[in-house]
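Part of the complex only, each chain left as placed.
Every chain is named by a letter (A, B and C) in the order it is written, and numbering of its residues begins at 1.
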Amino acid sequence: MKVAVITFPGSNCDYDGYQAFKLLDGFEPEFRWHRDAALGDVDAVFLPGGFSYGDYLRPGAIAHLSPVMEAVRDFAAGGGPVLGVCNGFQVLCESGLLPGALLRNPSLRFRSHDVHLRVETTRSPFTSAYEKGAVLRIPIAHGDGHYTASKEELAELEGEDRIAFRYCTTEGGLAPESNPNHSEHHIAGILNPARNILGMMPHPERAVEDILGSTDGLGLFESLRAHLSGTLATQTP
Amino acid sequence: MKRYHLEVRVKPRPGLLDPQGKAVAHALSDLGYAGVADVRVGKILDVELDAPSETEARERGEEMCRKLLANPVTEDFEVTVAGILEDA
Amino acid sequence: MTDPTTAPTTGSTPAPATASAPVTATPAPRPGDPEITAELVADHGLSPSEYELVLGILGRTPTFTELGIFSAMWSEHCGYKNSKRLLRLLPTEAPWVIQGPGENAGVIDVGDGLAVAFKIESHNHPSAVEPYQGAATGVGGILRDIFTMGARPVAVLDSLRFGDLDSPRNRYLFAGVVRGVGDYGNCVGIPNIGGEVFFDRAYEGNPIVNAMAIGLMKREELITAEATGVGNPMMAVGARTGRDGIHGATFASEELSGDDDVSSRPRVQVGDPFTEKLLLEASLELIGSGHIVAIQDMGAAGLTSAASEMAGRGGSGVSLEMSRIPVRESGMTPYEILLSESQERMLVVAKRGREDEVRKILEKWELEAEPVGEVTDNGHFQIFENGVLVASIPALPLTDGCPTYEREGIEGDDVKVARARDLGHLLEPEGDLSEAFMSLLKSPNLASKRWIYEQYDTTVRTSTVVRPGGDAGVIRFRGSRRGLAATTDCNGRYCWLNPREGAKAAVAEAARNLVCSGALPTAVTNNLNFGNPLKPHIYHQLREAVLGMAEACALFETPVTGGNVSLFNETDGVAIYPTPVIGMVGVLDDVEAHAMTHGFKAEGDAILLLGENREEMGGSEYLYRKEGVVAGEAPIVDLLAERRLQHAVLGLIQKGVARSAHDCSEGGLATALAECAVGSEKPFGVQVRLEDNLAPVALFFGETQGRVLLSVAPEDVDRALDMARDHGVPAVSIGAVGAPGSSFSIRSPRGHLELDIGRVAEQYHATLPALMTRSNGGEPA
């Protein structure tokens, strides 16, 4: 299973993503440069975190115009799974592949700490290995993570079960203190209508080994592997 | 061809959360400015652009906004020709 | 890291970059250059005797350009005039030291074929002028020092000092600096794994911003910055040169006035972390490519110091053609180009004929590389402007000939008075000290620093094992069992009261922090932040601090591999506290098994105290909070006892006996216990009973050195105490970890405190945010 890990100038979680895929048998991550107009023969795409183009203008704004994003768009249109994390999520919103936008954290400060996420749906190539309602502990690290969208879009996201993760308390409740960037509806990650694109602010690739403090992000990679190999993912909590 | 100075103003959509504006308003009243009713913070871009005519310059500027400079989901933009710099 | 495939465009083959001239050639004064007068020389910071030396080296009057070059290279910053002789006293050697002082960064062997480059650098003055950019460019500069050694930066730390937070200006500086440190490191993608911050009115007007960076490489990837190989081209790489931060004296105004208004000309350097990230990737790729001989950051004194130092180290000459330097502004003179401190620029010595390959690598990373000169064999630093020689200086005297001074040092009278002050009355209150402790926790020096490090990405690179918040940060080395711990430490109050003991305490605390994190202290970088060394009482501080550092580093076998000196930190003639910041790194042989944190792990675990309690209140936070003064004797440092303590603690951790370890520092035992209690997700209760018959104020809040708190499983208590005593370390079991959410209770024969742990935790976390939500009078958007 080949995974294209996209590097934009200024990406800095590309290597972390690459390493996370490497941890799981079956994945063969490969780097793609932002100027590459074709992805080649790959089974999934990973858009990493970081500061593509320094986050200048708006996070993800300049990157979404990169040649490689045309290829990603085509790949996604054909049903290929695309996972965008942090800056990757911002790029996906800027390119219109996901609805809404990510604005400056209302605290006006960069936020870097662990958060708790509630798995809201298991109906996706990225979340099937989790149990619905499971609470994960995963780091965030961003300055622009306030998710916003129009009322209609939010209603659609809710109605179509396209919210993948919400920020929650340790116990899984929704409280203002547990929403680090005051995202609307506590949204931490969403799916596109076809459910093959996931964008999320927290970093699952930073929670895949005990030594890093959490392995709760592994489920995403396991789900994707199961999806690509056509087997049913075994459920992990 | 002339070189035009475009002033591109990109502002947060009304109704949208503008934490920066709120923080500035707050800081101003802390500083003792009583009459501040509202502050919104946007971006201003000075673009020097070579174009055959003023209309063309403005239109290109607007196109740049649609493609890149403004986010259609959250921002409004306005382009004005602020000056003609020289023959390019 | 990445291996993106791309088809770079090929640059045109460059025309020969430079003319060359015999060393006997005399540079021509440029039209418009000011005349060299005694006043102009003085404005350039050169004393009459130093100017005599310049005349002797050149055998003639310098041109204006040459004067600028000497002025920069012989400044305190580049020439270490007032500190060099003292720095020679520091121990610098050990079998594991690969590169000692003198290069862009020190390098040590950390085993498994790996080497670590690390260094600390100050950006105090720029941060006082513009906190955000000052701090950001400070981080940028130190990162470049690391990757120019061939190492990939893997961690940063920041050591900060400000005036008290009740002033809006100080809040503005503090907020801006933290944002600057964060934005830069976050964008480049280097985790912050620790640092420190201290607030005291002594830093009013002179904040301290020291940034430390750590890089990792395979041993054989090390590259040093020596310009060798006659005929090899020198290439300017990265950002363009503008008029930022030009070393400035007012005289130059007339000459510099080109097209824009001089008064509005910014001296501030603006950082571009995005370009830095590209430069980092490009530089590492360049070094790995074999197309280059050497690479150096254009840092302080920009192109001048980069080029002349590379020539000096290589024992060669260089010639540079100013018209080839990519500039950002028009009409720049050689003087300006040579002294500009524009950020994110490198000077590369390429192998002859490989210019195109170098350019291709840079172009892939969307950067420029321009041949601007070459290595010559005439030993001179020669500058041309459109083929006309404008400066020609022997390189070695320029870089190494800066006169150094040993000055008179006499202890200041104010310190003697402060130290002699009787603090007996401070010990008076006995009995219930609960509220005294609560008000102590309102000190930002003791409270949680989460407000700071939550603005820093601490987990990018997925190698951070211990994040900021405890004693030291720990990272792992991928593909190896090993890891590295790092910390920065210094208590300026102790150093003011007694610079020698204070410096020893800084080294000892740094080592203790590393040991508490499971690492063996290995090597040191340091930043000497002091006032004006021309004043005898400041020179006294400097010399004493260096002596204390030397003694402690020798004893701990942690050689000093580099550092930085920042002098003249004064406002209205008042100096900061002497602040010799110690940046220390330590190696963990088995990071997975040995990395240790300070938070208690389980209810019922026994709490052990290693080390001895004493009645020492001098220089304490308690005293400063209570009476607003810094007085008394600084805590004594017994280095031999420290070493025994550290061996014992490291042994207990490596044997798997200790479940948590924490150093006792500012705020004393009570604060340290509270930190252990709140150091995990749910704060644990604490039940401690001390048998010492000391005044409870001293016992609870005194800052006696050489103490460590451990927690161990109940069945391991005897074994742990035996092991400690085998090392000759006093050790007692003082109590137990209580249930989460229960009470925080410390009792002694003469006093006690008992609080709800929830209340302690809340105050501990709320202090800094509460101070910082007040208006800072000036940090908008």
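Operating definition for what follows: contacts are C-beta pairs under 8 Å (C-beta built on N, C-alpha and C of every residue); 3 or more make two chains touch, one makes a residue touch a chain.
What you see is a predicted model; the values in this text were computed from it and never measured.
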Query: How is the whole complex made up, in copies of each labelled chain?
result: A x1, B x2, C x1
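Everything below uses one rule, namely that only the chains that are shown with their structure count from here on.
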- request: Give the label of the chain whose average Cα location is farthest from that of chain A.
  value: C
Message: With centres defined as the mean C-alpha position, give me the chain A-chain B separation in Å.
response: 31
Field: Mean-CA-position distance for chain C and chain B (Å)
entry: 40
- request: Please list all residues of chain C that touch 2 or more other chains.
  value: none
Message: Give the residues of chain B touching no fewer than two other chains, as numbers and ranges.
response: 20, 23
Message: Give the list of chain A residues in touch with chain B in this complex.
response: 57-58, 61-62, 65, 93-94, 100-101, 103-108, 146, 148-150, 182
Message: Which residues of chain C touch chain A once you look at their complex with the stated criterion?
response: 1-6, 179, 182-183, 186-189, 272-275, 277-278, 365-366, 450, 453-462, 464-465, 476, 478, 591-592, 595, 681
Query: In the complex formed with chain A, which residues of chain B make contact?
result: 16-17, 19-20, 23, 43, 67-69, 71, 73-74
